[in-house]
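Just dropping this structure here.
The complex is shown incomplete by one protein chain, all other protein chains being positioned as in the whole.
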Amino acid sequence: MIIIFSPQASEEQIQHVVERVEGLGLRVHLSRGTYRTIIGVIGDESLLQAAPLEAVPGVERVVPVLPPYKLASIEAHPEPSVVDVAGVKIGGGHLALIAGPCAVESYERMDRIGAAVRAAGANLLRGGAFKPRTSPYSFQGLGEEGLKILREVGRKYGLPVVTEVMDPRQVELVDRYTDMFQIGARNMQNFNLLTEVGQTRKAVLLKRGMSATVKDLLLSAEYILSEGNPSVVLCERGVRGFDPAVRNLFDVAAVPLCKSLSHLPIVVDPSHATGRPQLIPACALAGVAAGADGVHVEVHDCPEQALSDGDQALLPQQFAELASQIRRLAELLGKQISQPLGAPA
Amino acid sequence: MIIIFSPQASEEQIQHVVERVEGLGLRVHLSRGTYRTIIGVIGDESLLQAAPLEAVPGVERVVPVLPPYKLASIEAHPEPSVVDVAGVKIGGGHLALIAGPCAVESYERMDRIGAAVRAAGANLLRGGAFKPRTSPYSFQGLGEEGLKILREVGRKYGLPVVTEVMDPRQVELVDRYTDMFQIGARNMQNFNLLTEVGQTRKAVLLKRGMSATVKDLLLSAEYILSEGNPSVVLCERGVRGFDPAVRNLFDVAAVPLCKSLSHLPIVVDPSHATGRPQLIPACALAGVAAGADGVHVEVHDCPEQALSDGDQALLPQQFAELASQIRRLAELLGKQISQPLGAPA
Amino acid sequence: MIIIFSPQASEEQIQHVVERVEGLGLRVHLSRGTYRTIIGVIGDESLLQAAPLEAVPGVERVVPVLPPYKLASIEAHPEPSVVDVAGVKIGGGHLALIAGPCAVESYERMDRIGAAVRAAGANLLRGGAFKPRTSPYSFQGLGEEGLKILREVGRKYGLPVVTEVMDPRQVELVDRYTDMFQIGARNMQNFNLLTEVGQTRKAVLLKRGMSATVKDLLLSAEYILSEGNPSVVLCERGVRGFDPAVRNLFDVAAVPLCKSLSHLPIVVDPSHATGRPQLIPACALAGVAAGADGVHVEVHDCPEQALSDGDQALLPQQFAELASQIRRLAELLGKQISQPLGAPA
Partner (left out) sequence: MIIIFSPQASEEQIQHVVERVEGLGLRVHLSRGTYRTIIGVIGDESLLQAAPLEAVPGVERVVPVLPPYKLASIEAHPEPSVVDVAGVKIGGGHLALIAGPCAVESYERMDRIGAAVRAAGANLLRGGAFKPRTSPYSFQGLGEEGLKILREVGRKYGLPVVTEVMDPRQVELVDRYTDMFQIGARNMQNFNLLTEVGQTRKAVLLKRGMSATVKDLLLSAEYILSEGNPSVVLCERGVRGFDPAVRNLFDVAAVPLCKSLSHLPIVVDPSHATGRPQLIPACALAGVAAGADGVHVEVHDCPEQALSDGDQALLPQQFAELASQIRRLAELLGKQISQPLGAPA
């Protein structure tokens, strides 16, 4: 940590800071410039994280030197992590192909979509039973009934399943049915929920919040990791942008940026990132080319009847075509698409 | 709702949409232009909200005509709402002056700050017992112990209190100690939490999320209102911006915008909006001049020792000066600062 | 300037940097921490501005300590500057009330609007003769004919005039007719244009670019100042935001932020900032309450017939009401609205 004093800082103010820092058992390295005095702090910087030194009179700026996350950092774990979801590997050269409808709507529809995405080559099945909806008047999901349908269809087609959990009180229930928890973008900083899934030993798909920096995302992953659950997969799904032509702004550079800072796998979700079916395939391929460990795509067999977010789903045949392009790209990049253990129906 | 077809839409596709809309009991008004066909839907538009018409082949765009929130809308309640927090009025010409530390740290400190803000003219006392922190390694609040301290200090100085609730499981506990719930920016779309506080009959201070539009904010208020709790006060606290010189971008235009769309009171929080003490007074005054129903300011008697967000607090004497400026501005604008019922210590 | 090395930096890499910095005649202060080595550079930091040290192997980050602008900085000129526009003062307690149509459309209309804004208390008359329009098919302004009309109407009502210049080739022409140049948001980083108006001795109204930080704005001002023209007035007119409910995001905190960094006056433009007439008065008052040195408002006597941006103009009677509110607020704040020297018609 570096502490930069303002040109007007008095000798007394500087000494006051030196004493506070040394009082925490750290050493200081004082550097008096032509215009300003600067302190370099030597020792465990995290001791200073709770101390708001920028509020001390005479201090102009404080520059942290270490990343505030530890377990998520690449320094802590230089090899890429591989997360195992009921036998399907994600990371370290293994791509996830996560597909399914936004919401579980009925057994029949889930069954048709499950069959289609399995045939197209998906290795994980998604579907929402609890839906975070902007409006209280929108469809909120089938709840436990939806979880049962998802579980059953997953089993039928030999696909591990992933579904969103929105409330710490639901973690136990969802845990009974799913192979992987999804934490949605709106809950990326629902810290009690992160703590709760951190206390399970089940993989977590952690979506980036709409206005979260990559550092924020890694700190949210740190909440889960620090509870003892090492199986976190990050997901870039677009951030708020200013162009009304797309729903969100797909931040593909977050993929190599995460790779440079963390060992955790990261997948991309072009469905939420763009909100427009005609842009999804291009963005999915962009994500894989940028080094993502998989894609997460919404698939629906009749988007116009979808009870939730039908506007951003691909049709099964569109998904099949995309999956085939991803396979060819994966081959070029020397990556594999891990096959689910279960036998398909 | 208006449905705009693409120039390539076939007659069959248009008829398909007409049938779907009429099937919901609505009437359509077909308009065939030189380039495109357009449908105006006549009847209760909310029936169409769940139907993703943009996914229907041939449809290019769907333009909603009505706001998706109802109870929060100014159409539903043309007069400004006045929210009563244990006798302190907010809205309809009454200003809230909410002050206190970011986090409750100890009885002694809370007592000193409580005395100071009461003397300066605050009419509501704030303090966090449960703190949403970006990092798992930061101070997370004193929990119930903090609630007790806040309650006791509020009683001593005759000030109603407001404190954050982060988890639906904490609502009952927090309810026992507080006069007003705060929903933080990170939880503005924690819909289960909104539903839970909506089922109480206690006032709610609902902070705008960092990337929430004003429409999103009003829809989150609608979650609370639709559960039967009418006492919602909105709070503008800055949105994500690109200039690193400030923590957030204080969106003062959201104040008159909310006033034009909704009857709910709205206060501003320049502490979180700017994150820099020297900008707080100017932004607080800007908010009141723009029509806000109050300000929410963090006050700490020794920011450099604050366990959380000390960087953005005013010192008691700075707050006293600001409060005096706000009073003069309020007078100019013909507004009142409602006095708490309790006798000060 | 502080140079932070990565944990992997070799001794050789560190020495390489030390030599480069010392080679520029600067002194270094080396600080070896537990994890990293840090260099504090002592001497004239601007010598290092052109040297991309972040590209040197082993360097992780470079943190500048001094602001990159000099003449615009408050350190260079601790007292607020007062800009004089043909007798009308802006800054240092003097408010500008700049009003007029977006574009000059005809003598008759300009005459009516000029009479109205003069009667309402404006002290500067605006009107565009060269219009930067997003579409090549939109009205582009009357050119020199528009300048003549503006000049004549300004003279008739005793109001100095301000008008936009878009092209370095137009500076001489515009200079013949105007009392103050306007540099529009789209041209804030048209550096050749800045240089050109910097070589005149006429006041410049410099609008902030839609995605410019305050530092960028001050650097653009520095272009003008460094050519010898000291009369720059900054203008906050909203930045790109994500909420489609407003045209731009009015960044009122930029007002006190500029005041803390620079001596230059700053006015606000709520017309462009919001793009919605019903939000303009509230944002104008917010700007003045936040410490702005004036407001810039578009006024049109028949917005629906305006050839350009009629959507964001106030009607003359709305402007008169706003001007009266601004006068009362100015009085409360102890500020004056400088009267133009010319006798009104």
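A few notes on this one:
So that you can tell them apart, the chains are marked A, B and C in the order they are listed, and the count of residues begins at 1 in each.
Assume contacts are C-beta pairs under 8 Å (C-beta built on N, C-alpha and C of every residue); 3 or more make two chains touch, one makes a residue touch a chain.
Being a predicted model, the structure only gives us computed values, none of them experimental.
Note on the chain not shown: across the whole complex it touches A, B, C.
Contact with the omitted chain, checked across B:H29, B:R176 or B:R328, is made by B:H29. Note on the undisplayed chain: of the listed residues C:E75, C:D167 or C:E321, the one touching it is C:D167.
The residue from A:V288, A:L307, A:A323 or A:I337 that touches the chain not shown here is A:V288. Counting over the whole complex, chain B has residues 2, 4, 7, 29, 31-36, 38, 40-44, 63, 65-66, 75, 240-242, 244 touching the chain that is not drawn. In the full complex, chain C contacts the hidden chain through residues 20, 46, 49-56, 68-69, 132-139, 166-169, 186-187, 189-192, 195, 209-211, 216, 219-220, 222-223, 226, 239-240, 277, 303-311, 313.
Contact between chain A and the unshown chain involves residues 211, 213-215, 239, 241-246, 249-253, 255-257, 259-260, 270, 273-274, 278-279, 282-283, 285-291, 328-329, 332.
By our rule, only the chains that are shown with their structure count from here on.
Looking at chain A and chain C, the chains in contact with each of them are B.
Most remote from chain C, judged by the distance between CA-atom centroids, is A.
Over half of the residue numbers found at the chain A and chain B interface occur in both copies, marking it as a same-residue contact.
Between the Cα centres of chain A and chain C there is a gap of 39 Å. The centroid of the Cα atoms in chain B and the matching centroid in chain C are 31 Å apart. Per-chain Cα centroids separate chain A from chain B by 26 Å.
Shared contact sites, meaning residues of chain A that touch two or more other chains, fall at 240.
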